[in-house]
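A single protein chain has been removed from this complex, and every other one stays in its place.
Note that the chains take the letters A and B in the order they are written out, and that residue 1 is the start of every chain.
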Amino acid sequence: MGMRKVAIVGAGITKFVRRAQETGKELSWQASKMALDSCGLTLDDVDMVTLGTAPDAFDGVHMKGEYLADGAGGCRKPYMRHYVGGGTGVFSPIHGWFHVASGMADICLVVAEEKMSSCHPHPQGAFLTIFDHTTEQPLKPTLIWIFALEMNRYMQAYGLSKADIARVSVKNKGNALDHPSAQVAEKITVEDVLASETLCWPVNRLDISPASDGAAAVVLASERVARRLTDKPVWIDGVGFSIDTAYWGTRDLSYPRYVETAARMAYDMAGIKEPAKEIHIAEPYDPFDYKELHHMEGLMLCPRGEAARLTAEGYTARDGNLPICPSGGALGVGNPIAATGLMKVIEIFLQLRGEAGKRQVPGKPTCGLAQAWGDLMQMGTVIVLRS
Amino acid sequence: MATTEKMSKTTTPTHWDADIPVNYVYTYGLAGEAFFRAIKDRGTFLGTRCDACDITYVPPKAYCDRCLEALDKYIDVGTVGYVDTFTVSFKNMDGSEKPRPRILAMIKIEGTDGGIIHYLDGISIEEVALGLPVQAIFKPKAQRKGGIEDIIGFGPVKR
Partner (left out) sequence: MELEKYKLGGTHLKSSDFEKGKVLTTAWQPNLAYTWDNGVAIGRYLDELKNGRIIARVCHECHRIMLPPRMFCELCFRPTDEWMYVQDTGVVSTFSVARVNWDASRRGPKEPPLLPAVIEIDGATKGMGILHMLGEVDPDDIKAGMKVRAVWKKSEDRTGAITDILYFKPLRAAASKKAPARRKR
């Protein structure tokens, strides 16, 4: 396609917390500065900046991209914000990839920020507006409804129990004990999940990731520059994104077809024919525990309906055949929406470099992917990385 | 039948009314906390300075937006500045007349690159001019809560 190779060469992240003292700008700055420091660059070296952040309604700032620009290093530079709901954080490096692959930039700083805590009485209130204002909002829906409806549909389709799904939460919250940014890392059992408060059956409190504040950033570089900056560039070999209709009641809720479409796009680009064999490690989006299973199937990392069984067998554990969410995921590290997606990309970056510390998976993985998902259960974003 | 025709002969125009019932509570951040604490407790303004870029930020920033270096040394920049630009407001938000016009100004703080937007107080429309020296007037300390409303406005400099 005449595109240039693009590598991730540096990364930065804040702690994920329920309520940060820092403003969104300050969180963005902390992650951006760390990312530049990690690869020995300064802001002068950066050609372009992209920033991802989810709904403006979390902050009540109706130009959030512009508001955050100075903290993200965007002042006086070509700068652009992107937004695809919960899919934003994995779209962030894809947006940066366009800039570098096209030849427009040699170095692009990619930042993802979310500060959900300013919104009261609860950030979930901001999600009211994703439902159709005339045919759905008058029923006073909460965001959890659509997850509950989707989870129930998924359980019915494959005869799964709540316990089958709770294992994901147990695994991810446990994995997060080794992540320095983690907000809700915890050693828990399936029984703990089942005994936690029922919010909207079949969803219990411990099936859900928390609301969080946090930011993450990566530095992308063209091949020529990347090879000078580091001995361990991690290449962006495939990108994909796809959206389905917002008439969500019309879709088969048991299978995320849009994730499959996005994955096929990324796999084609990366030359991946058999994802279940060629992908060594993955960070699918897990804002709810069943979503990890749903997404593993959409990503074709296992046959449909099999993800729960593989999880129970330890196949997706950090020392399993296909480690899934070794970071601890949104369920364990926390879920500042856009920053979560980029946290997942950073985890694959560190794992492929062998720099994930206590979280390092065995077997020297060389190919991994991160995926996010969002809007009205309709958007899939996928990135394939190789060392 | 054309699309527009199909779409125009079917129903009378109706609409649906609602609002988004959320509200916000903002923390001021690392630098903002220092700035508003100084207003509340000491009745003065703080700034931060980046020597490399030769910029003094007021209100202070925790980082320099030109070079992204951390700025964590706060300096007291005092409360005196000058009118950089201004406008005169005659109407309220709802379009009704104000009992008396109010002057809203960008005040540049002396010796810094930063500024504060606030009302002028005790300065008439005839007196106001670009470059006019002004000084912050604060509410009595007991009434200050740590917010931009702790400043009543900017008035003539006390000599």
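List of remarks:
Rule of thumb we're sticking to: contacts are C-beta pairs under 8 Å (C-beta built on N, C-alpha and C of every residue); 3 or more make two chains touch, one makes a residue touch a chain.
These numbers come from a predicted model, not from an experiment.
Only one of A:A54, A:A72, A:A166 or A:C200 touches the chain withheld from this view, namely A:C200.
Between the chain not shown and the residues A:T42, A:T245 or A:T366, the one that touches is A:T245.
Residues 3, 6-8, 10-28, 30, 32-33, 36-37, 40, 145-148 are the ones on subunit B that touch the missing chain.
With the whole complex as reference, residues 10-22, 26-27, 30-31, 34, 38, 60, 121-122, 124-125, 128, 131-136, 138-142, 144-145, 148-150, 152-153, 156, 179-181, 197-203, 213-215, 245, 247, 249-253, 350, 353, 355-358 of subunit A touch the missing chain.
By definition in this document, only the chains that are shown with their structure count from here on.
The distance from the centre of subunit A to the centre of subunit B, each centre being the mean of the chain's C-alpha atoms, comes to 36 Å.
Remark: subunit B residues 16, 18, 20-33, 61-63, 65-70 touch subunit A in the complex. Residues 19-23, 25-26, 29, 32-33, 36, 42-44, 57, 59-60, 70-71, 73, 75-76, 118-121, 125-126, 128-129, 133-134, 137-138 of subunit A touch subunit B in their complex.
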